[in-house]
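Mind having a look at this structure? Questions to follow.
Here the complex is missing a single protein chain, while all its other protein chains stay put.
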Amino acid sequence: METKVMASFFSSALNEKIKSFIGRYETKRSSILPVLHAVQDENDWISQEAVQALESEHGLSVVDVNEVLSFYTMYRKNPPKPYRLEVCGSISCWLHGADKTIAAAKAHIAEGEKNGNPVPFECHKVECLGVCGYAPVALVNKDRHLNVTPELAIKLISEYSKKELPAAAKKCASDLAARSAHQ
Amino acid sequence: MAYVNVSRDPERNLKNGYLATSLVGMGTTLVTFAKQVFGLEESNTVQWPEVEFQYSERFKGAHFLTKRPDGRVRCTACFLCATNCPAQCITIVAGESPDKGVEKYPVRFEIDILRCVFCGFCEEACPVDAIRMGPEYSMAGLAEQKWVYTKDYLLERDAVKRKVGEKQVSKKDENTKHDTVESSLPGIHTGHSEHGH
Amino acid sequence: MSNQVTLSINNQSITVPAGSTIMEAAQKLGVTVPHFCWHPGLSIAGVCRFCMVRVEGMPKLQIACNTPASEGMKVDTVSDEVKDAHKWALEFHLINHPLDCPICDQAGECELQNYYMKVGKYQSQMEDEKVLKPKALDVGDTLVLDTERCILCSRCVRFEDEVTKTSTLGIFNRGDQATIGTYKDRKIKHNYSYNLADICPVGAFTAKDFRFKCRVWFLKESKTVCPGCSTGCNVNLFQNSNQREYYRLKPRHNADVNGHWMCDTGRTMYEHLNASARLSSPLLNGESVSHQAALQAVTDAVKSISADKLAVVFTAQFTSEEYSATLKTLKATLKSAPKVFVWRDESEKIEDFDGILFRGDRNPNTRGMMDVLKEEGINPVMLKGDFSALASSGAELTLIFGPEIEVGYPNLQKALGRFIEMKKTVYFGNSLSEAAKRMWIRIPVKVFAEKNGTFVNFNGVAQKLKANAPVFPAVKSVDEYFAELGKIAQTAI
Partner (left out) sequence: MPVMNSPYNGRQPNEFKILTELEGVPNSRSLEVYKKYGGYAALEKVLKGGMSPDDVINLVKASGLRGRGGAGFPTGMKWGFVPKAPGEKYLITNFDEGEPGTYKDRYIAELNAHMLIEGKLIGAYAIGASKSYIYLRGEFYDEIAWCEKAIKEAYDAGYLGDNVMGTGFKHHMDVYIGAGAYICGEETGLISSLEGKKGQPKLKPPFPAVKGYLNKPTIVNNVETLAAVPWIIRNGPEAYKKFGTEKSAGTKLFNISGPVVRPGCYELPLGYPLKRFIYEDCGGLIGGKKLKAVIPGGASAPVLTADEIENITMDYEAFASAGTMLGSGAVIVIPEDVSMVHVLENLMHFFKDESCGQCTPCREGTGWLLKMSRDIVNGDGVPGDAEKIADVAGKMMGRTICTFSDAAAGPARSIPQKFAHEFVEFYKTKKNAVQAHG
């Protein structure tokens, strides 16, 4: 048994945020969705360690949290790449060639991997993003982009790749590095 | 209770006379004998036990257990043969198999061959083609011999291997499992569809 | 009356309390509406969509489990339309079911199988690959979970949430990937876990205790009462009568005693019934003797002493009839009542209660025994950890009626060790323990499943036991022995 006081799994700012969410709604359970959003915003994904910490530090049941975590698609259960290009593949976007956009983006990412010049991107097809008139629609992390043709997708990938990595991505990378060092 | 009178009508036998029919019979015997002596006809008699008679492939003789292509026993210990057996001669003790696809297997599988009536219901009942009846019909033995066929014996019939050897491996589709579903945590599957944020 | 409503189901009229559902009304009427997720002991989930019925005046088919019965309602459960709905509801349950009945312990008592025979769509049109999910998961000391067989009726999740309030189980993922499970290595650890295997209508939860041991169609069930504690849950006991082997117990509904459930401790109450766990013939100084010889020796010993030299040690695990017969015979033989001691285990906390069913009094008939003693005018002495009362009693012969269920007596060895310090000891019981071997005479007795009699539970509810064929035909119950003993004593006079 460790004798020293265990440090919190979360940063103090995040702990404050979690506490405020827990007090914000009528029941504690209602805070699960916003709390998971907050954890993901800071760590870039939600690890099972975080889920356990939510129970041990904040009293949210792991079963309840995991039910929610596995039900909703926005929560990332595995460490992601710093940028996610999420292209809507539902009917309206598909009619405008979303498949081509996805294929082009994936090919571009794969090519980067192959050439030893990887881009910090991953590309997914997602269901309707709710801006169907300006298809195909895509999100890069939290930024929405409209009329994402294959050309625009590749342009977006290279533009974002040039930027400084988001804070969450940096934290995710350092957490993972710390974890593998620990093992 | 109804019964059948096997003997012919005595009147008819008297009319024809025993002698006449006996002579006809003897004639047939002599003709056949002569043919065989002069090599004009093959003998149907088998020189048992020097020569073994070959029954049809589909002969329902002593049982054997089939194997999967990897050599493990096919039987899943479902007890359907034992349930179906009218002579109650099959004893099975089931156990946990490490195979995640088919987690049950017979630890013991025994057939009390003296009680068996060779009806073939076990074969019929088997849902996985694990038990079959083979061409082995000669099962004579001594009183002190073991008459309960064990699983090992049923699986590895050295004595009759040449007859049932290749048949012992069933070609039926395996119930196999993909590695990805062996995760011990049902909650967290990785990438079950291309949907994902 | 306004708090009763009358409705008709398949043109049969039935009156039920207002607020009842169609399902409850149908059950009352004896009409079977196929269902999976509905369980009378749990809340309504309404997710299996199997219990479809036609209610006159409603545009769509309704589920019987959540539609409240109303006055004059006309319900139909047998029309072709309803049958077709049942057929398809079952078909949807089956398309991703692995159909591994040959290796599934539930086969034979599986609701999927039963309904398939009754309302199945025998020609399935499903030709695609099935969804694969994890199988044979270890989810606790008592259970194995097969998520592929699961039909997600959520009975187990509701049981965990509502009955034991442990909430260990959840349904993870969504759509056809939805899977029942526990969190990582967190196992199901409570004393009611086998109920999950019972309420599971399919073979998703199977009991480790019963896993692969026997196919259910070999088992014959008999109604009895659990002897595990003073609650006296109503149970069905399952025996393979060909093998004379008991395999398991399952709860039987009794709203006044145990509802729908029973505890895991009670589930082990079949183990001591089987031949390997029992003494098979009487022993006199360790030598096997006939029942006749053993009884003769006991009778002679009883007759040779006066009542105040005879000590009787009861445990509260025999039927009321047995106590009564023992005391009456002894009184008749000795012309006066013997000294009676009641042996309770040292660790026993009689008032303990887990809030659901399980009680600290691990004897099924404490109340019945006390009633008989009171009736006979005997004031017993308690032996609980302290055996000095017995030691100083000056008894020359001690008749000990040992516990049938030794798990309820963790300090059994210690107590038996004290008993054998007495002069002559006769032990009625099946104990195979070391200390018991040193008794003067040991006489095997029938277990609860083999005798007729009464258990009175903590609440004063008297429940009858009904005898199954005994494992050892020569072995008798205590009342039968004492009837014989009385006869021997009589003839000797």
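Letters A, B and C name the chains as they come in the text, with residue numbers starting at 1 for each one.
Operating definition for what follows: a contact is a pair of C-beta atoms (placed from the backbone, for glycine too) under 8 Å apart; a residue touches a chain by one contact, two chains touch by 3 or more.
Note that the structure is a prediction, hence the values are computed from the model and not measured.
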*For the chain that's not shown, point to the residue among C:28, C:118 or C:174 touching it.*
C:174
*Hidden-chain contact residue, picked from the options A:42, A:55, A:99 or A:122*: A:99
*From the list C:77, C:96 or C:398, which touches the chain that is not on show?*
C:96
_Of C:42, C:61 or C:169, the residue in touch with the unshown chain_ = C:61
*Touching the absent chain in the whole complex: find that residue among A:111, A:127 or A:159.*
A:127
*Hidden partner chain, residues of chain A it touches*: 24-34, 36-37, 64, 67-68, 71-75, 89-92, 94-100, 126-135, 139, 142-146
*Determine and list the chain C residues touching the chain excluded from the picture.*
44-50, 52, 60-61, 66, 68, 84-85, 88-89, 91-93, 95-96, 125-126, 128-129, 131, 151-152, 171, 173-178
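Note that in this section only the chains that are shown with their structure count from here on.
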*Specify the chain with the shortest distance from its C-alpha centroid to the centroid of every protein C-alpha atom present.*
C
*Round to the nearest whole Å and give the separation of the Cα centres of chain B and chain C.*
43
*With chain centres defined as C-alpha means, what is the inter-centre distance between chain A and chain B in Å?*
61
*How many angstrom between the C-alpha centroids of chain C and chain A?*
51
*For chain A, which residues are shared contacts with two or more other chains?*
48, 66-67, 70
*Among the residues of chain B, which are close enough to touch at least two other chains?*
187-188
*Mind pulling up the chain A residues that touch chain C in the complex?*
48, 61-64, 66-67, 70-71
*Over in the complex, which chain C residues touch chain B? Could you list them?*
100-103, 107, 132-138, 147, 170, 172-173, 177, 179-181, 183-184, 211-213, 215, 217-218
*Where on chain B does chain C make contact in their complex?*
76-80, 83, 94-96, 100-104, 127-128, 175, 177-178, 180-189, 192-193
